[in-house]
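Only one protein chain is missing; all other protein chains are in place.
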Amino acid sequence: MGNQQFLADKIRTEEYLLNMGPQHPATHGVMRMVLKLDGEEIRDVEPVMGYIHRSIEKMCEHVSYKQAIHLTDRLDYLSSHMNNEAVALLVEKAAGIEVNDRIKVIRTIMAELTRLASHQLWWAVMGMDTGALTTFFYGFRDRELINDIFEETCGSRLTMNYSLIGGVRYDLHENFVKRVKDFIAHFKKKLPEYDNLLSNNVIFRKRTEGIGILTKEQVIDFGMNGPTARASGFACDIRKKLPYSAYDKVDFQEILATEGDAFARYKVRILEMWESMSIIEQLIDNIPEGEHRVKTKAVIKLPEGEFLQRVETARGDLGVYVISDGKKNPYRLKFRSPSFANMHGLNTMSVGTKIADLVVNFSTIDVVVPDIDR
Amino acid sequence: MSYFGDIANATKTLLTGMKVTGKYFFVNFFTRKDVITVEYPDNIDTLKMFDRFRGEVVMYHDENNQHRCDACTMCELACPNGSIEIVWDKAINEETGKPKKFLEKHIYHLEMCTMCGLCIEACPADAIQWGQNFHHSTRDRASLTKVLNQPGSSFIPGYKNPKK
Amino acid sequence: MGNTELKNIIGSWSENLTFVEEGSEFLIVEVPANELRDIAEKLKTNKDTAFDYLFSLTGVDYGTELGIVYHIESTTHNHMIVMKVKTEDRETPNFDTVTDIWAAAYFNESEAYDLFGIKFNGHKNLRRIFLDDDWKGWPLRKDYVDEFNMLTR
Partner (left out) sequence: MTANNTIITDFLMNEMHLTADLAFWVEIVVVAAVYLGVFAVLGLFLVWMERRVAAFFQLRLGPNRRGPAGIFQTVADALKLVSKELTGTEKRDRFLYTIAPYFVIVTALMALAVLPFSYELQAFDINLGVFFITSVSSVAVIGIFLAGWASNNKFSLIGGMRSGIQMISYELSTGMVIVAMAVLTGTLQLSEIVGYQQEHGWLILSGHIPAIIGFMIFMIAGTAESNRTPFDLVEAESELGSGYHSEYSGMNFAYYFLAEFVNMFIISAMAVILFFGAWLSPFGITDGIPYVGVIWFVIKTLGIVFVMMWFRWTFPRFRIDQLLTLEWKYLIPISMVNIVLMAIVVWLGLTF
């Protein structure tokens, strides 16, 4: 090792800073990461956020609860239905509004369809980040079917604003059930193709196995959640821990892995797609009859006090914390965003790895930037 | 020796990957039946959106150019983004002789609307509903501020919402 | 573990803690600012409470006081507690940092600083996380007025 040391003293190497973002293909949105690099090795990652900060929490303090729901669409736009559902559930629990089973089942089916659409988009972009550009089109081909289902029933494809306080905006369209069944039959044939194309590919395995390892203790200490945390063995699925809507009437398995590397995070999401499909299958055939909306007062006021509602979105558990002083708009409304919590682990994951690994790690955390900046 | 083992395994996984893309290439090389491209500008006349699609807010006018809006400004209050302005005026109603509000202009700022649908829900008379047109791109911003009630239109006298 | 046992265990650590139970489904512990660090330390290390998951850290402007609300959860016992800390002084409000107890507080405390102006002594890299560095004022405070950006109807 003698000359190694000799060379190290003679050749003066210097670390340099590289701004990855805010306009960069791998950051999936507008976020900047200041990398301290030694050649291609990363010494330190510091995410700089706030490029898309609209201060939704300040807006929510000036609008009524009904109007606050439509603002949550723009939080994590890939799981907009679950965000709406979170605020709706909170207000219903706080104001004591009882919703019938039909609404619960519709909300659960819509939530699982949103999770499927979000995971499909994640898979498509994951392939593109590691270099396989065709996965983008296969992922979007399947996601398009879900978007048509949403467009037909809720009226819009991404920011649906479908869940309201006391129910859902429209009743299910008459060929909703047929479309969902066609989609499930189609996607059951296509998901194994996802595995053949990317999961079993040796180049992809080499790019993701053993990269960005997080132990269960680290994940808990960082407060991480969602599939990213479940890949390290931390059972944090709110659908299991605090079941809401129709999740207690459905039996599904919480996917857990133990390796905690990038491939484990990838595998967890692929298996979650299978679980979501089985949940939809269990519910789609026996949607109970009933009103799609319960009668509610025109202006809804919450009693004094503070309320917390947690919902499992595609990225993790979204916490809605409201301090209410009895007026028609919340005194303080805080969104505990899952992607913001998952950002804590990014530095530990990528110190000592290469730029290409940072792109893979960032893509397996499945970050949606508006969810971070709010 | 695992040296050759993982080479063989590697080529096997690479070939299965190529089999998937190859299937899509050769199966519909001539039929092109799986193609998902929608040639948007060309299919503009045959393109029909779903009936619940939220293109823009429009006001319902019946055959003799009359609408149901009696300027109660419920939609203006319900809108979270302040994209609806109602310009109304008072006039003496002939039969009852009492002053009655009537709608002059229902100004709808399309560029501020987030398509949340709270105005359509709040309207007691179902005067406004969803239009399916989504071609909103224009050259100047002024044309995005639309007046929903057509010129020369008036309120249907004595209209009561059957549902309420 | 129910709220009452929690109350007894935590109550034994220090006298000037006040417990509130109505108005929220979790036990609320109001902690004076100077005891924040060692109560947090005990909450995490004590075997019966074992609060190791900082779910969320929220800055709140109560009108006269500025406060921080900690939602802390235990992944082993599956119960949650709400810890609140308040300060009167609105010019330079500051608390001790808890980043070394729960690493999840790192960005959350920067966010509380950025939007409320609450400083955390001992925080390694306290900076404005969302807004520009030269932004005047703390947006989420109730007395924040900004004619340009805020359309108040």
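The chains carry the letters A, B and C, assigned in the order they are written, with residues numbered from 1 in each.
Just so we're on the same page, a residue touches a chain if its C-beta (ideal position, glycine included) is under 8 Å from a C-beta of that chain, and two chains touch if they have at least 3 such contacts.
In this text, all values refer to a predicted model and were calculated from it rather than measured experimentally.
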* **Where the missing chain makes contact, among the chains that are shown** => A, B
* Residue in contact with the excluded chain [from B:Thr37, B:Thr96 or B:Ser137] -> B:Thr37
* Using the touch definition up top, pick the residue from A:Val91, A:Leu198, A:Cys236 or A:Ile372 that touches the left-out chain. => A:Leu198
* Structure fact -> Hidden partner sits against chain A at residues 16, 18, 24-26, 40, 127-134, 136-138, 141, 197-198, 201, 203-204, 206-207, 354-357, 359
* Quickly run down the residues of chain B that touch the omitted chain. => 7, 14, 17-18, 20-22, 24-25, 28-29, 32, 34-37, 39
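We take it that only the chains that are shown with their structure count from here on.
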* If every chain is a node and every touching pair an edge, decide which shape results: line, ring, star, complete or other. => line
* How big is the gap, in whole Å, between where the Cα atoms of chain B centre and where those of chain C centre? -> 43
* **Distance between the centres, which are taken as Cα means, of chain B and chain A, whole angstrom** => 26
* Asked: Taking each chain's centre as its mean C-alpha position, how far apart are chain A and chain C in Å?
  -> 25
* To do: Pull out every residue in chain B that's touching 2 or more other chains.
  => none
* Considering chain A alone, which of its residues make contact with at least two other chains? -> none
* To do: Using the touch rule from the top, collect the residues of chain B that touch chain A in their complex.
  => 6, 9-10, 13-14, 16-17, 19-21, 36, 49-50, 52-54, 78, 80, 114-118, 121, 130
* Structure fact -> Seen from chain C, its contact residues with chain A in the complex are 22-26, 52-56, 58, 60-61, 69, 71, 75, 78, 82, 102-104, 106-108, 111, 115, 125, 128-132, 139-140, 150, 152
* Asked: In their complex, what parts of chain A are in touch with chain C?
  -> 46, 49-50, 53, 55, 57-58, 62, 220-224, 234, 236, 241, 304-308, 319, 321, 323, 332, 334, 336, 340-341, 343-344, 373
